[in-house]
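Note that one protein chain is taken out, while the other chains of the complex remain in position.
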Amino acid sequence: MRETIIQTDVLVIGGGMAGCFAAVKARAAGRDVVLVDKGWVSKTGETPYAGDTTVFNPDWGHDLDAWLTQVHTVGEYLDDPRWTAIVFGEAYERFLDLKAFGVEFLEEGCEPVRLAHPLTQLEMPDAHKFPPLVSQVVHWLPGWPAKLRKAVLRSGATIVDRFVVTELLVQDGRVTGAAGFDVDGREPRVIRAGAVVMSAGGGGFKAIGYPTHGLTADGHVMAYRAGAQVTGKEFLSPHHTNPEAPGWPPIYPVFASGHSAAFPGAWHDPEMVNAEGDEVPVRGMAWHGWIDAEWEAHEGRAPVRAAGPPDGQVRPLSGPGGQGSMLGHAAGGIVPVDDTCATHVPGLYAAGDSCGTCFVGAAYSGFGFATMHAAVTGARAGLGAAEYAQGADRAAPDAAAEAAAVERALAPLRRAGGFGPRWTTQVLQNTLAPYFVLYVKQDERLRAALSTVEFLRDHVVPKLYARDDHELRLAHETASMVANAEMKLRASLFRTESRGTHFREDFPHRDDAWLAWVRLKDEGGAMTPFAEPIPEEFHPDPALPYEQRYPMRLPGEEA
Amino acid sequence: MTGGREVSRVAIERIDAETCTGCGSCVDSCCMDVIRMDDEGGLAMIRYPEDCILCHFCALDCPVDAITVTPEKTGPLPLSWG
Amino acid sequence: MKEVSTVTDVLVVGGGMAGSFAAIRARQQGADVVVVDKGHVSRSGSTPYPKNMMVFDPGARGHDLERWMGEVALTGEYLNDRAWTEVVLRESRQVFDQLVSWGVGFRKDADGRILRNWGVSGGIESVQLEADSLAPTLRGQLLRHGISIVERVMLTELIVADNRVLGAVGVSTINEVVHVFTAKAVVLCTGASSFKPYGFPLGSVTGDGVAMAYRAGVEITGKEFYDTHATSARHPADVRYLSMERPSGQMPPLGLRTAEGETIELPGPTTLLPEFEAHAGRAPLTPVGPGPGAPSPCDAGPGPDAMVGGAGLGYGGVGEGIWPADGHCGSSLPGLFSAGEACGTRVVGARYPGGGWGVPSAGVTGDRAGRGAAAWAVGAETEPIDGGIVAALTASALAPLRRNGGFGPDWVTQMLRNTVAPYYVLGIGKGDRLEAVLTLVGFMRDHLVPRLMARDAHELRKAHETRNMVLNAEMKLRAALFRTESRGTHYREDFPARSDPDWLAWVVLADRDGHMTPARREIPRDWWPDLALPYGSRYPLAFPGEDRPDETRQPLGAPAQGDDDGRQGGVAGGD
Partner (left out) sequence: MTIAAIDEVLCNGCGICVKHCPIDVLRLDAERKKAVIAYREDCMLCGQCLDCPEEAIRLEPGWGRPYLLGWG
């Protein structure tokens, strides 16, 4: 295979909401931009499933403090209010950008229709204990993702679809580009860039029933391997599905209709009934369910039945459909070191679900938050990268290192045999899927799962082989998922308390000594967790009784 | 619980109601209790397809070759607790 | 809730080869006998499948007891119980004659002579059973001998009082009926223990008898050894696609072609070699030669196909199970006997030599257990059973049906299989991996099993099978952890070589104050290999990662003392 080399100022990896904004903004700053995606820009990752977005606008009577309080309380004080304020503060500008891109919104008169937080329309048992859910959403009309793609093209950025980036090139401690291959079997590529924006989305395990299909934590893992820090891995967003026909009906058509708020309960399953016929207490006010159903199962009260989307029919729930689905939605990812979304590795920027701003904290309290977070961080990362690329003095490329990176990308294709990516993925899913590993967590079970993941990491991943370019992609995705599994298990073991969507059977309460973010960094080849303390000013008032600081009852805390 | 309708289309696939004489030999043949006689017609029916281990004895023992077994067997995802 | 009570002298649990012999012998001794089977006698268990039967025929050419004993010791790596090996060899001919007299079909040549083939392990000879003849014939004989058969009833627990077995409790698999059996003696002929694997027909062989016996306090042995059946990657669930062995009598492959195109000779039917090759990153593996054997209605396989392991998952097979306390397969619990693959005779030791040891072992142990149980029953009184005990056992037998909610047996079985199935757990073991899996199995035992639920009688059977499989998983893991060496089909990456004489011992597991506790049973010194011999001669089969300073690379299965009259060739089918 011949190797092609592309030169650009800014390389954006991942073409969803964040990546498109990064590309457009970097281009607007006058830089050359290349936007690559392992799928099809605008139809990749979570983006096509977003039915709406949240727009904070004082002129619409929105009160910033009330919005921040909603996130702070539901997020159990693990949000970073500085980022939360930035996301809300710039939402309206990004909204105007989207309109400029040609994205149409549901409007009445010339005003976009603003819908209240869907949970306010549901009977939530503990609602009164929580601050009011004030965030609102606006709806775009079907076909909007195509407008994003057009905006990127209009900006003059170059789009490279169906190209899998396998690693970041690092020279003298700086990111100088990336290497990868083309899934249609054409030549591998090296892309030299002054700066790189990682906007490759979140990390799942190819679960059925929630569209995290292509999201295999590629971005987190590449950045981590390049020396960046990762945070928020102990949290997850549980999603359920229908065991008789997992993932059916496909939800994309419903989302794409642009009216996802229209369907009942969505993933929250607000009216779950357990095997005893009792109503299952719904914990918290996060949009996505917590571990209510998992706990019922754990206590021997499965099956749990609930009205499932999109038709609202009552079915037995099955779970975790997410199989450790996403990282805490828009909460975890690559740690940004400043408000330009720069990371610990000079030249590398992060945006969207790849960026660990922790702006929602330990649980996702919003609706349409992730898309706006992606737009805002995408724009900032694009501008940050553009500025860095302008100033960056380009060192002479290290051809040998580039060739080695390309060889590593193609290694599974070169192997005559070894372990198949599908088998390895199944073994990994079998290790993580049981609710008693990543949902109802406990020290020795987490360690047991980690031991299997370490075996896959050390023995199987180095022997992954691919019969063709498609399996080559699967092999690299599998390697990323194995690394992501280690991140989730280590972070979960490290946080010896329960908070938000992180529940430890052996530490079943919040412990305010844990008002800290768990970060993971590579130390001498060992994945090492450490606690990054949260500034005192963001702590809850310790004088408040526990029940008021934490309105959500964790399993075992019911009065 | 199983992986869904998928399962019923694999392993033991069908018993042809036209051909089946209701002799019950397949019910005896099945070590996994997959096949039962139905209450109405007294014909053999595939009751628990997800348990089929493809031993093929039902088909081999059927005097009228009414049973189709395919080599495919897809597994349920380990999703459902109860 | 309907309850059916049955009183008999001898209760035989399981209606396969061993159960049939036990029942008929006990009946011939004048005992009342009931055979209970969770399926349909002649179709449940492994009895429908064997293709070969080892027959030792004194006087026949090449039938030399000493040398055959040597063969088994060599392939079994000195872990066979020579007393039992000799008993099975000597009595195999009677079992064969009995089968012939009952009308079991054996394949013959053109001149009507019964075909014989030399076993894969060198000089051991076996004959070939006609397809689908053994099991139906046995069923006919049970009926002809006036033995009452109770089918589609799964026993869940033995009734034990005053250190004596008084019977058993079980449930129907088709309707909500409880069965209480009062018996002077119980013979467990419930077959081997597996995890409902795909690709090898063991779905009904879930170690129920061994589990019941363990819960009744008796010792279990042989759990650390692995079953090496492999199947087709294309249709892994279909027995017809077994690449290594087929129910049709198709020949096993002579070798494997690795991903790199290298062809490796298979040193025998049951080695971990495919696992080793896969572990080294040389999968996919393709079986090569000799190609299709005698066709059979069951043989629709497409010929050699990429092969994957784990087909016989958890299957122990010949000689693993309940520790026999005497020559009549009695146990440490008076009144309890075992036979066949539920009986831990260790007849072939650490590795299966191939060539059909299952059938004669089941026949011999069934015969002896039947006589032993009858003799015991004659001298014993039918003890009245305390109603309280029965009520308690009945309640626990039905508990899954009574639960409104909990965990479905399919889901728990799936969790168990997902946890123990990967080849790198029970196949290629290592301390930390075994410990990790044991942790998860312990969680299943303590948290999931007590909450198993069943929607109907069919699921009730599965719930109890699942409970037994979880117990069997714990046994296999604890035994594998305990034996800190590699031997036969037990391999530990962290202890990659045989360790003589430290591990010239058997591992037994027993419940000690609620904890599964492994212990050693020393092998008599005069059964040890000659420790003066170089390691490579004692153990011709080389493990990866073992240090073999005196490597001789003697092909496995070569006659022990260089005795070679061209009987090599590995032409026999599998077991």
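Read from first to last, the chains carry the letters A, B and C; within each, the first residue is number 1.
Keep in mind that, in the parts below, a contact is a pair of C-beta atoms (placed from the backbone, for glycine too) under 8 Å apart; a residue touches a chain by one contact, two chains touch by 3 or more.
Predicted, not measured: the structure shown is a model, and the values here were computed from it.
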Using the touch definition from the top, which of A:R82, A:R154, A:R408 or A:H470 touches the missing chain?
A:H470
Among listed residues C:P236, C:P287, C:G314 or C:G429, the absent chain is touched only by C:P236
For the chain left out of this view, which of C:V55, C:I147 or C:A311 touches it?
C:A311
Which listed residue, C:G45, C:G199 or C:G222, touches the chain dropped from view?
C:G199
Touching the absent chain in the whole complex: find that residue among A:V113, A:L153, A:V183 or A:A416.
A:V183
Using the document's definition of touch, tell me which of A:K99, A:K129, A:H213 or A:R549 contacts the absent chain.
A:H213
Touch rule applied to chain A and the missing chain gives residues 39-40, 43-45, 48, 161-162, 183, 206, 208, 211, 213-214, 245-253, 256, 418-424, 426, 465, 470, 473-474
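In this section, only the chains that are shown with their structure count from here on.
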Most distant chain from chain A, judged by the mean position of its C-alpha atoms:
C
Could you tell me the distance, in whole angstrom, between the mean C-alpha positions of chain A and chain C?
49
Between chain A and chain B, the Cα-mean centres are separated in Å by 43
Which positions in chain C touch two or more other chains at once?
405-408, 415, 418, 453
Where in chain B do residues touch at least two different other chains?
1-2, 76, 78, 80-82
In their complex, what parts of chain A are in touch with chain C?
274-277, 296-298, 300-303, 415-420, 427, 430-431, 434, 436, 444-445, 447-449, 451-452, 455, 459, 463, 465
Per the touch rule above, chain C residues touching chain A in the complex are 258-261, 278-279, 281-284, 403-408, 415, 418-419, 422, 424, 432-433, 435-437, 439-440, 443, 447, 451, 453
In the complex, go through chain C and note every residue touching chain B.
39-40, 43-45, 48, 132, 152, 173-174, 196, 198, 201-204, 234-241, 297-298, 300, 405-408, 410-411, 414-415, 418, 453, 458, 461-462
